[in-house]
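Removed: one protein chain of the complex. Kept in place: all other protein chains.
As written, the chains take the letters A, B and C, and residue 1 is the first residue of each chain.
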Amino acid sequence: MKSTFPLFPDSASTLSGHVDALFIVWSLVSLFFTVLIAGLIVVLMSRYRRRYPEEVGADERAGIWLEILWSAVPLAIMLAMFTWGTKVFFELYRPPADAVEYTAIGKQWMWKVQHPEGQSEINALHIPVGQPVKIKLASEDVIHSFYIPAFRIKQDAVPGRYTSLWFNPTKPGVYHLFCAEYCGTEHSRMIGSVIVMEPRDYEIWMAGGTPGKSMVASGADLFTSLACVTCHRASPGVTQRGPSLEGVFGSQVKLADGRAVTADDNYVRESILNPLAKVVAGYDPVMPTFQGQVSEEQLTQLIAYVRSLGPTGAAPAGGTGGTPTAATNPSSAQMDATSPLVNAGNTTAGQTQGAAQKPPQK
Amino acid sequence: MSEHVVTPVKTYVFVFVALLVGTLLTVLVSEVDLGWANNIAAMSIAIVKALLVLYFFMELRHSTRMSALTAIAGFFWLVLMLVMIMMDYWSRHAIVLPVPGK
Amino acid sequence: MDTTVARSPILPTPETSFERPNYLNAEYGWKSWLFTLDHKRIALLYLLSVTVFFGLGGIFAGLIRLELLTPEGDLMGPDTYNRVFTMHGIIMVFFFLIPAIPAVLGNFLVPLMIGAKDLAMPRLNLASWYVYNLGGIFTLWAIVNGGVDTGWTFYTPFSTTYSNTYVVPTALGIFITGFSTIFTALNFIVTIHRMRAPGLNWFRLPLFIWSTYATSLIIMLGTPVIAITILLVAAERVLGLGIFNPKLGGDPVLFEHMFWFYSHPAVYIMILPAMGVVSELIGHFARKKVFGYRVVAFASVAIAVLGFLVWGHHLFVAGESIYSATVFSVLSMLVAVPSAVKVFNWTATLYEGSISFQTPMLYALGFIGLFTIGGLTGVMVATLGIDPHVHDTYFIVAHFHYVMVGGTIMGYLGGIHYWWPKMTGRLYPGFLSKLSALLVFVGFNLTFFPQFILGYMGMPRRYWSYPPEFQVLNVLSTAGASVLAVGYTLPLCYFAWSFKYGKKSGDNPWGANSLEWDTPSPPPTENFYTTPVVTHGPYEYTREGVHNRTTQEANFG
Partner (left out) sequence: MASSPLVDRHGHDVHGGHASRRHPAHQFDTMEQQKESSTLGMWLFLVTEIMFFGGLFTAYLVYRTLYPAAFAAASSTLNVPLGALNTAVLICSSLTMALAIRSAQVNWRKGAMIFLVLTMALGSTFLVVKAFEYHDKFVEHHVPGHILNTPFHFVLEDAREASAIAKLDPDYQRHAEIFFSLYFIMTGVHATHMIIGLGILAVLLFYTRRGKYDSEYYNPLEMTGLYWHFVDIVWIFLFPLLYLLGAHLHG
């Protein structure tokens, strides 16, 4: 688990140490000059405090050598740091020849990641440790920015063209994936996880994910790809536009007009196709219809997914900051007890969505 | 009172004719396929024309150094902006060699 | 300190000075203010407008900090939050930081400092105030109708295609306000060139004039570019053109280039005048010629020129070519040299000075410390290796607040405290003002230092909710913001009180030596009774025959 009050980010790629070294040296240089200036000010302030009202300062002493000195020293320091920094920068943006290329597409407000094997996931990126990964970035709408603090790397995804970044993770674990370029309403929810796994775990994970998905998994996919998830987020207690669907299926739902209905297949179906017919109490009638956008097959998949979120379909949700739901976690069969996935519950709805690809154990 | 130099009408008419000739020239040159030199030719003629206007019509030749400096600074800054923005576009597709087998 | 000369005052005593005709009592009634052509009155009008916008921007800042108290977005929805930080940015940048020092202090002081009767174009000056307010009204209209949510940077295609808020009226507001800054800058350049008093050559000018001049150059060369850029954004929204729209073949990165071509130099528009103010304060409160006067003066111009060549460091991770990035990085390092030189020169000025710790000096010393941190972190983020990690995180937020708030606002407040007796002929409470300076300094550091750590931890900016491990530092920051709010409110109260009830200050309450203190406080309408003849520089406290006035400071109580 992460400390509740960390002061320095995880360092988990081959280059994060290089960036940190640069940063720490720069910080020390800055600290030196800040203390120097502040110290000088304090000393001079007390030493040359005005003693009587008519006192004036001394004549200026010629200082051309001083001027040259304190122009040249900062210049030298900066050119040195520039050289070092540029070296690190070129390392950061020149992928090695053996990097495996993944694709990440930003769209309001999620990251769609495509593995070279064809596997795709939402707001999550599973990668094996020690493998250089190049990520080709694109955007479907506005500018996004793919940012993994633990790898000290960031690149804007610019609509209309491809950009790329690369990294080589060194430490298994779960790391934040952020969108760093402001992209609209749910910008701060456009977050996910980078799950760095031991190669063996990664093999298992890949094997479990590829072939014929279950109804629930397909539904979960649709749930994210249709952007249902942006409003019906699985984080209880947070203000959002639509109700969370966790534990809803099979329960009594209070409607805005005072009625109550049981959330069954038909209700879910009606809510997707004709959302304004029965609006849940406390929410605005803002949901657009998906009539014509989802096929019947997809509709059943979606319903299966919502059912899996219900009390009968899944284990109860974890506590604050804990595992969002067991249903959305990868099945325990695929999960090693020591696997970094144990930590996966640490945060974020994004992760929930990413992991939701995996069928729950029923 | 400020002294002013009254430019003879002849000078103005001469500049005017030069500008018209320049216009004709730039149209004629564009009809001939000179490859990349078309761009150079058209821009050169335009710059000469602009200088004529600045120097004679706008009386830069009789104005203070400050006015001339201001005009030069303006064009200089424009070129600066063009070059430094284009720098990105010119070098964007430069080949970045991958770090060999890391 | 070996040289001290006792002087006898030649100016009238404080008791009699106030009844003399001055620009405040020359005419009465609202017409005399709204149609005034007096640069000093226009400065006060600007002071009023700018303060209103500062308050408004401050309220938005408070809302941001309150929302970030908890990791969940619970105070307001994301759409509201996005509007709040956007309006905070737009108001603070375009309606407060850019006009604050030039339009208030510059307007008031440029003619006084160069011994002129007024600015060269008084009507243009008044027009600039009206244009400023017109732009402000457009923007306020947009706020009242629901605001705008693009961020103050208006990045396309979000601003042109995806945002469904009031982008166009806000853009027009900024476009219009741009004219007001251009008018002011044009006026300053012409005035400084053509209207200096006899004997006032370029190297006898106060450093504030040098920095105002440099600032005006940036405004003239940069503002038109943001004007056309923002016009293109508006045209895209209204007419459906595609200059920056990737769906139509446009390039959003071009927008970023054109936007930052102005908006990075705009940072120097904000900080250079503050540097000028601090040069004045340090020189006069140490009663010593500012160390390396010419170097400091040329540093202002160097910053203005080099400041234009570094905008690309905002685009290191935006898809700019890495070769272009390298050029911009090294240029960004270069622009830091004149800034560093200034800091060293200010510090060296204190050596063998006669330092008085009046409120303005406290602000000036605070400025040096905070600007040092802001500047150093600035070169850190301009270092190519570090920027990819901290770009668009709270590290950047902390950095530019250290420069903007720790620099510009400290300088602005220091300047207002210093020239308040000149403007109004009144003093303000000494203890209270020192307390507020202290509160601002402490509150500021508490607010923004934690954000450096947050940023390096990886917290992206413009986040409405954030992962819980960032909470402690955010709480600290919000706590600091509340201290800062008190620090900013206090001056508002005692200045308002002082304007009417403050103790009379006399003509030269600081015993300062530059031209603006050579005339009564408040000055008469045409500034000087007779056109002054200047024989020496502004900080010459030790030269024989220079001290024809009292060096006694007023008692602030």
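Going forward, a contact is a pair of C-beta atoms (placed from the backbone, for glycine too) under 8 Å apart; a residue touches a chain by one contact, two chains touch by 3 or more.
The shown structure was predicted, so the numbers you read here are calculated from the model rather than taken from an experiment.
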### Query
Which of the chains on display does the removed chain touch in the whole complex?
B, C
## Note on the structure
Per the whole complex, from C:L68, C:I90 or C:L221 the residue touching the absent chain is C:L221
#### Entry: Residue touching the undisplayed chain, where the options are C:V52, C:L66, C:L134 or C:A235
C:A235
### Message
Among C:L24, C:I189, C:I396 or C:A554, which one touches the chain that has been omitted from the display?
### Response
C:I189
### Option from C:L66, C:L134, C:L248 or C:A479 whose C-beta touches the chain left out
C:L248
### Task
State which residues belonging to chain C touch the missing partner chain.
37, 111, 116-124, 126, 182, 186-187, 189-191, 193-195, 220-225, 227-229, 232, 235-236, 239-243, 248-251, 254, 257-258, 526, 531
### Touch residues of chain B, complete complex, unshown partner
1-2, 4, 6-7, 9, 12-13, 15-16, 19-20, 23-24, 26-27, 30-31, 33-36, 38-39, 42-43, 45-46, 49-50, 53-54, 56-59, 63-64, 66-67, 70-71, 73-75, 77-78, 81-82, 85-86, 89-90
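In this section, only the chains that are shown with their structure count from here on.
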### Task
Report the chain closest to the protein's overall CA mean, measuring from each chain's own CA mean.
C
### Message
Can you work out the whole-Å distance between the CA centroids of chain A and chain C?
### Response
36
### Task
Note the residues in chain C that touch 2 or more other chains, in rising order.
253, 322
### Query
Which residues does chain A have that touch at least 2 chains other than itself?
93
### Complex contacts: residues of chain C adjacent to chain A
1-7, 72-74, 77-79, 82, 149, 151, 155, 157-158, 161-163, 246-247, 249-253, 286-289, 291-293, 295, 316-319, 322, 325-326, 329-330, 333-334, 336-337, 340-341, 343-345, 347-348, 350-357, 365, 368-369, 372-373, 376-377, 379-380, 383-389, 391-393, 453, 456-458, 460-469, 472, 511, 541-542, 547, 551-553
### Message
Taking the touch rule as given, give the residues of chain A at its contact with chain C in the complex, in rising order.
### Response
2-9, 18-19, 22-23, 26-27, 29-30, 33-34, 37-38, 40-41, 44-45, 48-51, 53-61, 63, 66-67, 70-71, 74-75, 78-79, 81-82, 84-90, 92-93, 108, 141-143, 145, 147, 149-150, 152-156, 158-161, 163, 176, 178-189, 191, 237-239, 321, 347-348
### Query
What does chain C use to touch chain B in their complex?
193, 221, 225, 253-254, 257-258, 261, 308-309, 312, 315, 320-324, 327
